[in-house]
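Of the protein chains in this complex, one is absent; all others appear in place.
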Amino acid sequence: MMSMATSPAKARLSAILLGLRQLCASVVGQLGCALVGGSCLLALLAPFLPLADPNAQSLTARLLAPSVGHWFGTDAFGRDMLSRVLLGLRPTLFMALASVGLSAPVGLVIGATSGLFGGTTQRLLMGLTDVFMAFPRLILSLCAAATLGAGVGTVIFAVAATGWPPYARLARAEATSLRGSEFLLAAEGLGSSRLGMLWRHMLPLCLPSAIVRAALDAASVILIVAGLSFLGLGVPPPAPELGALVAAGRDAIFDAWWISALPGAAILLLSLGFNLLGDAMRDLVDPRTG
Amino acid sequence: MKAGLRLLSLIAALAGLLFVTFALGRLLPVDPVLAVVGDRAPPDVYQHMFHQMHLDRPVAVQFGLFAWAMLHGDFGQSSSTGQPILTDIARFFPATLELATFAIFLGVVLGLPTGVFCARYAGRLGDHLARIISLLGLSVPVFWLSLVGLLVFYARLGWVGGPGRLDIAFQYSVPNVTGIDLIDTALSGDPAAFRDAISHLLLPGSILGLVAFGYIARMTRGFLLWQMGRDYVVVARLKGLSEAAILWRHALPCAIGPVISVIFWTYAYLLEGAVLTETVFAWPGIGLYMTQSLFAGDIPAVLAGTLVIGVAFMLLNRCGDLLQGALEPNAQGKT
Partner (left out) sequence: MPDAPLLDIADLHINFATPASPVAAVRGLSLTLGQERLAIVGESGSGKSATMRAALGLLPATASVKAQRLAFRGQNLLGLAPKRWRTLRGRHIAMVVQDPRQGFTPVHSLGAQMIEMLVRHRALTRRAAWREAEAMLAEVQIRDPSQVLRQYPHELSGGMAQRAMIAMMLAGEPALLIADEATSALDVVVQQQILALIDTQVRRRGMGLILISHQLDLVARFADRILVMYAGRVVEELRGGTAALQPVHPYTIGLLHCRPTPASFGRALPVLTRDPAWLA
């Protein structure tokens, strides 16, 4: 039996803890949390772990298959693949989370605002959303990389700029259905401004589904970001990045499969983890579709 | 009235795409004039080219001229192939179309029934297995799976043909009618050529097909389960109908609109995703053309490719929306 919360902050905290516990109650949630949590942890700690130097080349240790000495083998330059993969997690995760971290709040605010204010504001904002929604994400990111120059910044910018419409749509739908709610009328009666209602009421209510969306979005953003890096448009070499690592092993794929296969498997597990996490969260928030 | 708004939205989206492409093209860190005349050109040649490229006109006029040219297919000349870009794109696009169409076909034929199966037997073992497979289809990086696929099915097992669309033996013997090798080899009457075309299409097509399967199965399952939770399903049960009758006669017709919209969206997504698959398989489609142009610094080609794929993407999505709207004048869809 949980003790009574004595403040709004405590109530929120216990709600979050309860949510986490429910999340880990299902196999899907457990796997998702494990994969995502584990990857983030590894990515954060990678520079401090006792790994081999990812840039240390060795002519004698080239193209070694996975073994006790090198768990993930070595690449064409004799570099240890395990450390390269673990360090390669960092740019991939960073680019993906940064893109989602930029596009989700922007979309959420645009959607909630248009839902709450209605009328011309809604028409304008949703029109803008429709236009952006029609853009092909990968192709435009490729185009942006071609023209603005390849690099982490371009990737984040392009992916974020094309990624906010779904959040806006979602938030607008929720905000529209909440707009006539009595508690909003009460807030207005108590003198709350539109902006205040947006900030204090609308945004927090639209937040859960946005978070679910963000998890699922992260899963596909990871693939986009890794794909762009595969094409050479992400982190410049020799810094390791999962997609770039797969590309680097391409020429040797038929003989030294581990150079491409293992980083790619890491991308798969990362994306899968976010998909599982998103699914588990969605089952919590909206169990009908589970 | 609604049709008018939809059309307006489409035109706005196209205009937006044109504008973004134009803006990206203008944001080049490289001086576009120098890219054409070289950095050792004398000043009057530079000025002449500057004027000819309309760079001395106001930005709005530049955009207008750009849009006019794009809408007429006047994409300019490719600096890498030396051909008009329009010709290049016309040559490469059918290959991408072939790949994406094969994949969407696989995705629908396998994914739709799987989605229905999963909704019917939700929570049981079959449902879980199918969900895992479709989830893998969604989470897999296609460029990686392409490499692994080549390794396993081409190099180790020899079950399929390697990179490219046709073996060298057939590449020049098959007349180019539609640009789609599967059809052309069938028309040529050479069974060996046809088999070769299939063996080359099979692996990249199946990999993209797995992705399509993932989306379609998952969304179909989701839409159906959502319908199965609605009031009319309870009433149908009260009428004494069997679960199968409820699923096929009541839930599925209500879910089919969104499902079709998803199929069109997936097809558009495959056109995009082909970029990565084509790179690995050296499949001469528009994706490969774009990446090659990108590395050759042939920016107009990249911009043109972006526009073409972007327009196809938009039109496909609008088609899906239209069909969905036509199929459910009465069903209350999601907001």
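Labels A and B are assigned to the chains in the order they are written; within every chain, residues are numbered from 1.
Keep in mind that, in the parts below, contacts are C-beta pairs under 8 Å (C-beta built on N, C-alpha and C of every residue); 3 or more make two chains touch, one makes a residue touch a chain.
Computed from a predicted model, the values in this text were never measured in an experiment.
For the chain excluded from display, the touched partners among the shown chains of the whole complex are B.
The hidden chain makes contact, of the residues B:27, B:235 or B:282, with B:235.
Although one chain is not displayed, chain B still touches it through residues 230-232, 234-242, 249-250, 253-254, 328, 330-332.
The rule is simple: only the chains that are shown with their structure count from here on.
The centroid of the Cα atoms in chain A and the matching centroid in chain B are 23 Å apart. Contacts from chain A toward chain B in the complex involve residues 127, 130-132, 134-140, 142-149, 173, 176-177, 219-220, 223, 226-227, 230-232, 243, 246-247, 249-250, 253-254, 257, 260-261, 263-265, 267-268, 271-272, 275-276, 279, 288-290.
Residues 9-10, 12-13, 16-17, 20-21, 24-25, 27-29, 135-136, 138-145, 147-148, 150-151, 155, 222, 225-226, 229, 268, 271-273, 275-276, 279-280, 290-291, 294-295, 299, 302-303, 305-306, 309-310, 313-314, 317, 334-335 of chain B are the ones that touch chain A when the two sit in their complex.
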